[in-house]
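Can you keep this structure in mind? I'll have questions shortly.
One protein chain omitted, others in place.
Order of writing sets the chain letters: A and B. Residues in each chain are counted from 1.
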Amino acid sequence: MTTPDAYYLPPPSRWPLVGSLALLLLAAGFVMMLAKLNAGPYVMAAGGAMLIAMIAGWFGTVIRENQAGKLAGQMDVSFRWGMIWFIFSEVMFFAGFFGALFYARNLAVPGLAEAQLIWPGYAGGWPTAGPGLKENFTPMAAWGIPAVNTLILLSSGATVTWAHWGLKKNRRWQTVFGLVLTLALGAIFLALQAHEYLEAAFSIRTGIYGATFFMLTGFHGLHVTLGAIILTVILGRVLAGHFRTDDHFGFEAASWYWHFVDVVWLLLFVFVYWL
Amino acid sequence: MDAATLHPVHHEAHETGVMRWLTTTNHKDIGTLYLWFSLAMFLFAGSLAMLIRAELFQPGLQFLQPAVFNQLTAMHGLLMIFGAIMPAFVGFANWQVPLMIGAPDMAFPRLNNWSFWLLPAAACLLLASFFVPGGAMAAGWTLYPPLFIQGGIAYDMTILAIHILGISSILGAINIITTILNLRAPGMTLMKMPLFVWTWLITAFLLVAVMPILASVVTMLLTDRHFGTHFFDAAGGGDPVMFQHIFWFFGHPEVYIMILPAFGIVSTIIPTFARKPLFGYVSMVYAVASIAILSFMVWAHHMFTTGMPAAGQLFFMYSTMLIAVPTGVKVFNWVATLWRGSISFETPMLFALAVVFLFTIGGFSGLVLAMVPVDIQLQDTYYVVAHFHYVLFSGAAMSIMAAIYYWLPKWTGHMYDERLGKLHFWLTTIAFNITFFPMHFLGLAGMPRRIPDYALQFAGFNMMASIGAFVLGASQLIFLYTVVKCIRGGAPAGDKPWDGATTLEWTLPSPAPYHSFATPPVLDEEPVHDHT
Partner (left out) sequence: MIAPTLGALGAMAGLAINLPPPATGIATEIYELHTLVLWICAGIFVVVFVPMFYALWRHRKARGHVAAGFHGNTRLEVVWTVIPMLILVGMAWPATRVVLAMKNVGGSDLTIKVTGHQWKWEYEYLDDGPRFVSNLATPREQIDNGQPKSDHYLLEVDKPLVVPTGRKVRLVFTATDVIHSWWVPAIGVKQDAIPGFIREAWFQVDQAGVFRGQCAELCGVGHAFMPIVVEAVPPERFAAWKTEQATATAIAAAAGKEFSLAELKTRGEQVYTTNCAVCHQPTGVGIAGTFPPLDRSPVATGAKAAHLDRVFHGKPGTAMQAFGPQLSDLDIAAVITYERNSWHNQAGDQLQPAEVAALRK
């Protein structure tokens, strides 16, 4: 009955179940850790291992299906929609934290400065650790490492696009070199971020400034790491010859994700570091 | 096309026994799982409500301590919203969206399985939280800090459960959007889609947009609790009210996530039993879209008593009142669909009509609450409890019941017991009103919500509400019995038990074959909604 063009329906799979159990274990272990139970980290480790196995197994299956030519045509369009909406959901996740930053700067802190009855002498302004902590700290300056990091990440967006051109024009060395360059720039970015974290004159406990700074840049850093892992897999697939000039959505999805991470950084640079 | 062509010999046999359900990639199996999960949560969270009403039967503390009472109200809300109503609608989407657009399955069948099986994982965390030291989360389903920060282990379990529920909802919504955008049968343009599919497309968009916001704000709760951040602590420059803003930026679209599919169901059922095309299809689509867009601009109407500047109160009052316009259009369209129809009153139709009538009461109380000065009096009272139960029980939950009765014949191949269905309908509707209508009076007279004990002047209506609630709860056992009875047997339904139905699923045999529309169906030239 099935023609080559028919929409591919995968057979039953155990990976989703493994994924659910993995997340349950991760969550349960995390709660146990917060409750200071000794078993917590072990349960979490078990959940984490399961999750990695699930991701490897599941994506492995998808790659094999793709290599078998099952995911072309209409399925390819589905993957595109799926990736677009997934990235949109990630954008909204960051929007929540950016919302917190804007709210705190424009409404919460001025509100506290007005509440002289409770916080006599508190002047507000940004950055601040709040009226109750009375902490003096040096905020992160924008025009040092962060500006360099902006250049690095923007360049990495360019190199990944250059790699994509290579793929489209069937210049393999360009694709490989572009990806390696992108990964290297990503690694330098992360290293500089780590350096900045270690040198920071404040911590996540430094009031609302520390909280928004570390949560926003921290989650961004996690996403860069994730993007880099994805690009590494893609590099492996390029080397394995998985992509054709006209059929390489895996590559495109990874580069879309990388660009998304890029744009988030730009916003971070402007609103967290600069303004 | 005949049944044989719609039931291709399939290449992969599904697994048997419990493994079938654990590993399935079939949209019908997954839809069924969602619906059973939802029913289980509905009965469990409903029994929490029975305990709440038992305690409130009389003034004084009878048999629940306030700490336990607060756990029950918080978990009743959380489980009904995330466990009962949302999964039920996703269950319908799973079963019906592919059937109604002529798709072979959902766009990502394996992901679909994961979206479901994440729910039991989250439910494990939430149910287990009743048994940890300190008991379950007791800060209300809205999780407001600083109260939430004071809680124990259960609060962390709640946060992580919400994360898992969020992943489930986002992945499920992406799947639904992709299915609708990419898997429609040739010829089914967007403006030919059944309204149920339209409402789900927009609902899924809302889900992808706001579930991550909820994830971000509960993450802030977690770091405030354990990792020293000060998002919601004034001493560190944070603000407890900031939580409410971010939460309700998720929360108000969430309200429409729970009601738009209900609109879709009503817009499917009423034309069927009025034997007349839906009035104003295009304006219905625009109304749903405008409700969705407006839902991002009204969030702070949940927070009028937090004390925002007059400009803020006025903006959110006007935008909230504006929602009455598209909502009104929908109700007018339903009434116009009924006008000069050929109306019959099978159980699904009874439920759908009750939804129109009772949801409108909830809409009116919503309009009353939109008026800032009146809201100042009514915020956090039983009036609000009455309002959202008129919207969520007689809007969402009763439309779910309507849809179950409507599609059960297609799913099982059997007709449900019409007598039992009608009994369930009348008991539910009457008991619902006895339970919740008096709550308007209680709220107006000054009874706050979320209290385990109350002043003597509230005793009369509370007793009435409790009696109604017990009948309402017991009636749902009839529902359970009727559904089980229908699955086990009954009069054969035939391909199309409802003569007025026009959507594609009724071209399939009943029960619908395990795999349907492997080759896309051919559509008539005329639009689906335009049958005369």
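Just so it is clear, a contact is a pair of C-beta atoms (placed from the backbone, for glycine too) under 8 Å apart; a residue touches a chain by one contact, two chains touch by 3 or more.
For clarity, every value in this text was computed on a predicted model and none was experimentally measured.
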Sole contact to the chain not displayed, among B:163, B:276 or B:301: B:276
Selected residue (touches chain absent from view) among B:361, B:493 or B:508: B:361
Residue among B:120, B:140 or B:187 that touches the chain left out of view: B:140
Identified contact with the non-displayed chain, of B:172, B:212 or B:438: B:438
Option from B:451, B:478 or B:523 whose C-beta touches the chain left out: B:451
Residues from chain A at the interface with the omitted partner, ascending: 111-112, 114-115, 117-119, 131-132
Those residues of chain B which, in the complete complex, touch the missing chain: 59-62, 65-67, 70, 132-135, 138-140, 144-147, 149-150, 152, 233-235, 239-241, 274-283, 305-307, 309-310, 313-314, 317-318, 321-322, 324-325, 328-329, 331-333, 335-336, 338-345, 353, 356-357, 360-361, 364, 367-368, 371-374, 376-377, 379-381, 430, 433-434, 437-438, 441, 444-446, 448-457, 460-461, 464, 529-530, 532
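Simple rule for what comes next: only the chains that are shown with their structure count from here on.
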For chain A paired with chain B, centre-to-centre distance based on mean C-alpha positions, whole Å: 31
Residues of chain A that touch chain B when the two form their complex: 1-2, 6-7, 9-17, 19-21, 23-24, 27-28, 30-31, 34-35, 58, 74, 77-78, 81-82, 85-86, 88-97, 99-100, 103-104, 107-109, 111-112, 118, 128-133, 203-205, 207-212, 214-215
Of all residues in chain B, those that touch chain A in their complex: 8-12, 14-15, 19-20, 22-25, 103-105, 107-111, 113-114, 117-118, 120-121, 124-125, 153, 156-157, 160-161, 163-164, 167, 170, 173-175, 177-178, 181-183, 208-213, 215-217, 219-220, 223, 226-231, 233-239, 241-242, 245-246, 249, 515, 518-519
